[in-house]
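Left out: one protein chain. Kept in place: all the others.
Coming up: chain A.
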Amino acid sequence: MSSSTSSSSRSRLGALVTQSLRRNRAHFALSGLGVAVGIATLFFFTALGEGVRTQILERVFVIGQLEVVDPAAEGPSLGGLFGSVGGLDDRLVQRVAELEEVEAVFPKQKLTFPASARGGGSLLGRDLTIEFIADGIPQDLVDEPITDPLGFVDHANPASCSASSPCPAGFQCAGEVCEPAACTPGEDVSASCGAQAYCHAQRRTCAWPIPVIAHPNLIELFNGSLRTALKGSQGIGGQLPRLSETMLVGLEFDLVLGQSFLGRNERAARQTERARLVGFSERAMPMGATLPLSVVQRLNRRYSGDESADTYHSLLVEARSNDQVAPLTRRLTEELGLQLSARHQQAERIGLLISLITLLFNLIALIILGISALNITHTFSMMVLERRAEIGLMRALGAPRRTIHLLVLGEATVVALLSAATGLMLGWLAAYGLDLAFNSLVGDFPFKPDSLFGWQPWMAALGLATALLFCWLGALLPARRAGAISPAAALTAR
């Protein structure tokens, strides 16, 4: 037989399948319904699991990055393979950066002395003084564009100078080091100190506001929880405005260094500095403020000494790719004796929990599909029995057994395609409904996502493949039965 012959008879077989489907519409629809529900369930929960995972793990925690801490600082340590590391210093940063799985290392350091912030009067109607909790991160860790002209840059970082290379605006050359230039408070200093500087009232030198970034979740937290909780209460809490990023960027406030509600630094005198919120970044501390690392190091050196200025509190380690995270984790914890930060341990646990819940519901979907496959076996067997004479006739007219198998499996394929499409649509509709209900019934809360679901193209492919698998499984036995019908049945069956 030529290939054109077989391809033409294959397409004719399709016509035969279509005819039989049209005739037994109700039966096929009924047997496909279960599969559709199963696929809908599978699709729904896979997308939900994926969505929740993305929301929680990738928005609240960042995957692909590890944050490690020195276990000695957090608790008892067993030490790594190569002995306990001597704290998170520049040497260790270098060592981690040289690991092959590592793309980049970003050291972080917290403020190690008491400080408080005072300001906000322009927004809240009255100045507020709060404990200032902050850390410092490398400037290049911030990927978000910083629109404030000050930038997330340490302006007051003294550089060396010589006769040939003078100091930048606002500095003067003292020996070989640049020092802030003198100025007179109250005068216009933009010419002598540069556009971003001001004249520090006590020091009478040019000074630059300390750039501060904050985590966008703080706004959510404020708008979603704090504002709602304080609504109608007395004092300024009762009339808190709804905040937005644009409202806050550029806000200046005073930092009182060396003293706060909680204590007072003995080492150096209390000092007031101006700070400015220059932007929002996912890289900022979730509950606090974040400054350029060099600023924090300089302040820590002044208020807490050299040792705390040279020791980092954690390292943010970026893996070269997501699949390198696991080996990297092993390397960092087992070989270098470091410890994942509590946040990342928590992320791992939550990720596992979501996976387990998704798995559980997918298992339920699989049970539904299994039952549907049995239902298909039953319905198809019944239809094969009903069509005994017809199938016998086809055999008598020259249909080989294989054609009969293909006929029944072809019917199952169409049922699979239709029920997969229906199932995907049902799943999507259910998800849409849940999102709608979620958005209108559940009030604002921090990190509230627009959709609980994470749709991926592979989920549709998975739904289709699963529907095909179960429909074919269900139709296997009926197809064999149909093929076993003797052509003589055409003559004897009445």
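Annotations
Going forward, a residue touches a chain if its C-beta (ideal position, glycine included) is under 8 Å from a C-beta of that chain, and two chains touch if they have at least 3 such contacts; residues count from 1.
In the analysis below, contacts and distances are computed from a predicted model.
Here one chain is missing from view; checked against "ABC transporter ATP-binding protein", "Gfo/Idh/MocA family oxidoreductase", "Ferredoxin" or "Succinate dehydrogenase hydrophobic membrane anchor subunit", UniProt names that protein "ABC transporter ATP-binding protein". Screening A:A399, A:A416, A:A431 or A:A479 for touch with the missing chain picks out A:A399. When the full complex is taken into account, the listed residue touching the unshown chain is A:E390, out of A:D89, A:D148, A:E390 or A:D435.
By the touch criterion stated above, the residues of chain A touching the omitted chain are 1-2, 4-5, 8-9, 12-13, 15-16, 19, 22-23, 389-390, 393-403, 486-488, 490-492, 494.
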